[in-house]
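So that we are looking at the same thing, I have put the structure below in structure tokens.
Here the complex is missing one protein chain, while the rest keep their positions.
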């Protein structure tokens, strides 16, 4: 399951999807908007995506993960739009027979998403804003 | 939050507990009863715990994890009793500011639980049963 | 100048240009590198971005890839998902 959504991410639905009689382990990573960045208080984040390409790139990452680990099911869901503190921006879930594979595949997916998927995050502070990673 | 329970593990409650305005990452590991062990079909698992000591040992592991990683909140919940395929035996959740810490602490906790906490699992097959790890 | 291409803009590039898409005129045998040069000339603030990649038809493109009239072209500033 790969998705970009403007609605809140439905964790329960993702968990149900990940379940399988063969699955002994599920690792679920949730990325959440927190209230500060490098000690600077954050008001909100604004996520923007090049949807078509973002889906393609996320699919490539999931395919690569499936090559490397014996994944039973995966869920990769990224939200976009304006997110307030405490809201979930991303959910990565992987089910496998054994736990080491679930941890490694889940971490690989989130780490790689941050490198290659065309999604952009603007941090909005009380007194300014900044596109993350945009400047040297 | 550390608990041993005979009731089904409440994932939503654990997630709510893990949330915090400072938390940018939550890693959640779920251990689930799967339908086979080394190709042998499993009917159910039976978990037994020395509750008092299991809580103490889980607390030691959580304390050690808090020493090693900047954990905001943790949830360590182990179920006992008879569990059928698809039921959740254990939930480990860790919230942190940054994702690497959440992954590492979560994995440390579940790996160490399997080594030191006095909880025992009997695999019940169609044609026999076995206490896991008991024999050479 | 007989290859007009439309370029989708996201994130900081949209903010800097004030547009979510721009049309750029290139010569017929233009490549990705030519497009980037042209964009930098037309929108000097883009030079301040840490890196700028180009996607053609939803895939990252190399600097020497030839552009065609009906390509879907997008400028990809440093990503920051997750």
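When the chains are written out, they are named A, B and C in that same order, and each has its own residue count from 1.
Going forward, a residue touches a chain if its C-beta (ideal position, glycine included) is under 8 Å from a C-beta of that chain, and two chains touch if they have at least 3 such contacts.
A quick note: this is a predicted structure, and the numbers were derived from the prediction, not measured.
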item: Among the chains presented, those that the missing one touches; value: B
item: Residue of B:13, B:82, B:100 or B:132 touching the missing chain in the full complex; value: B:132
item: Hidden partner interface residues of subunit B, rising order; value: 31, 47-50, 52-54, 56, 78, 89-90, 110, 113-122, 131-136
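One rule holds for everything that comes next: only the chains that are shown with their structure count from here on.
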item: Rigid-body rotation angle, subunit B and subunit A, from Cα fit (steps of 5°); value: 180
item: Subunit B and subunit C: spacing of chain centres that average the CA atoms, whole Å; value: 49
item: Between subunit C and subunit A, distance of the C-alpha-averaged centres to the nearest whole Å; value: 26
item: Centroid distance [mean C-alpha coordinates] between subunit B and subunit A, Å; value: 23
item: Residues of subunit C engaged with two or more neighbouring chains; value: 82
item: Where subunit B touches two or more other chains at once, by residue number; value: 99
